[in-house]
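I'd like to ask some things about the structure below.
Shown here: the complex without one of its protein chains, the others still in place.
Chain nomenclature is as follows: A and B, assigned in order of appearance, with residue numbering initiated at 1 for each chain independently.
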Amino acid sequence: MSAAPKRRPFDAGSAAYLALNLLLVAFLLAPIAIVVVFALNPTPYISFPPVGVSLRWFQKFFAGSDFMNALALSLWVALCVLVLSVVIGGACALALARGRLPGRTFLTAFFMSPLMLPAILTGLALFQSYLLAGIGRPVWGLIMAHTLVAVPYVLRTTLAVLHNFDHRIEEAAAALGASPTRVFFEVTLPLIRPGVFAGGVFAFIVSFDQFPVSLFLVMPKNETLPVVLFNYMKFDLDGAIAAASMVSILLALSVVLALERLIGLKAYVKL
Amino acid sequence: MTSATIKLENVTKTFDGKVVAVDGVTLDIAAGEFFSLLGPSGCGKTTSLRMIAGFEMPDSGRVHVGGQDITDVPVHRRDMGMVFQSYALFPHRTVAQNVAFGLRMRDVPKADIERRVAAALAQVALTGLEDRRPSQLSGGQQQRVALARALVIEPRVLLCDEPLGALDRKLRQQMQFELKELQRRLGVTLVFVTHDQEEALAMSDRIAVMNHGKVEQVGAPTEIYERPRTRFVADFIGEINLLEEGGQGRALRPEKIRLVTPAEARVSGTIETANFLGGATLYRVQAGGRTWLARETHAGERSPRGPGDPVGLAWNDTDVVALDA
Partner (left out) sequence: MISRRSMLRTGASLAAAATVGTPAISHAQTKTLKITTWGGKWGDIMKATVLPVFEKEFKCTVSADQAFPFMPKLQASAKNDPLYDVFHTNSNEQWSALTEGLVMDKFTTKEVPNVADVHPWSVSDKIVGVAIFTSAIGLGYRTDKGLTPPKSWKDLADPKLAGARGGYLIPVNSLGQCHLMMLGKVYGKGLQDLDAAYKALEQLKPIKLVDFTGQMEKMLLSGEVSEGVIHDSGVYRYEGQNQPVDFASPSEGVMALEQVLNVPPGSKVKELAYAYIDYMLRPDVQKLLAEGVWYSPANKKVKLDAKYDAKLLTRPEKVATLIQPDWKWYNARKDDIDARVTKILKG
């Protein structure tokens, strides 16, 4: 072993490692590549190799009022969910991490529980509750449902930040004359912000892509994009679906990038 | 800078209804005094400090500062400086912004803030580092920022919770001098929590030695060292020979023992080990059925004694201290 030549750093081990990584990347990107090919290919079915490049499916997507209404609704819902889950999840995380509450472990598990339940059951259960309560299926009901499943993401990322948070930093601020409110806005909030907003980005994406919870809670003419796409697919399986997926991916990506720019998720990495 | 007296009056603090952290502590700290709370971890020294700061509420007893009962005054109205072992700097703010924080909370005009921040940073020799982030500073520099941040608000009292604990030995000694010098210059009342007896002895005007939530002894460093009142204090501070005479505990410091010829000796025996300490040698001697510690300072030449050599031990009766328990 000790005599093994060291002159070739590119040995079998690192080659295998590289190959595995490339495989993983390919595995992650292949579906997206197929979507792109399908979206740009003019035939109304998946054909490989593609016969050409056309934007007809994008035209169909952007010209379809059903698609556009759904897209607008999905964006609106996702933005509301982002704001609500950041506020609720952030507050919950603070209470759980700081509140000296009795049964903290239980409460944490309780707030995380929407992740344990299959989302389709959450959707069905809320649907029945809304009907029983006579609420019907208003958009705010949908927003609440999405918020329910999005809050755990904010809760988890915020708790992670709070876990590594030196409580003495807040004490130092208090000793320097900052009231509890000022401590929160001057110190606590800026320091947990990366965690809260990382959770917020998750929340946005969870809502924007949400299908199972929405399935039962959307109203006719007020359907979110994933539900519209699913139902469209049952009748017209053409490139408009792929075009819609492309648009969704790009939108989600731009929201993440915009948040990154605005809030600077990387700013406090060196905490 | 004004300074204030601090008085703890029969203060008790229990955690989770079980663990008694501080048990009926009464302390009188004079204005402008450098006062240390010394003891092993869990002795209640930090909890006592945190009750002065207002981070903890005593279960019973009162806290007075400057003659006023401040037991129910919230932290942010107590006007005290606080320095933590972890520095607790605001990582998202620059050095200058860290130091300016307390002044901003007091709505000091902007021009004054700039002037006072510059002065505070000059005081701790950090001029020029205003725009750095804490993460870009060394440990010693961070500690100075913490100090400047606490002092810039001109507190009546400066509370330090093991402030030098995270520094290496050399830097710690340097900071000890600086802190002591700064405190003397400003005349601020300083309460200093440490588990390092050397540090406490070196810096303090007075020391309170704590154990199991109680104060064992309060006194000047020489008094604590020379005249420990309890077995715990005697044992905790420096090396000691504990003697038992007629049920009464007695203590004798190693440097009070002289190494003599067997003829002059009170007890005779042989040297077990001889540890060279630089300015002195610490001997471990087997004599009279027990082990003795004896320290010989090298005023002149070093004594040529080694393990196995026969030796006699002698001391003055006045150097033997009687212990309470």
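In this text, a residue touches a chain if its C-beta (ideal position, glycine included) is under 8 Å from a C-beta of that chain, and two chains touch if they have at least 3 such contacts.
These numbers were taken from a predicted model, which means no experiment stands behind them.
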Displayed chains contacted by the hidden chain, counting the whole assembly: A
Residue among A:A33, A:L237 or A:L250 touching the omitted chain: A:L237
Omitted-chain contact residue, chosen from A:R100, A:K221 or A:R261: A:K221
Interface with the undisplayed chain - residues on chain A: 43-47, 124, 127-128, 131-132, 215-216, 218-221, 223, 227-228, 230-237
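The rule is simple: only the chains that are shown with their structure count from here on.
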Between chain A and chain B, centroid-to-centroid distance (C-alpha), Å: 52
Interfacial residue positions of chain B with respect to chain A in the complex: 53-55, 74-82, 84, 86, 88-92, 101-102, 105-106, 135, 146, 149-150, 153, 159
Complex contact set, residues of chain A against chain B: 166, 168-169, 171-180, 182-183, 186-187, 190-191, 267-268, 270-271
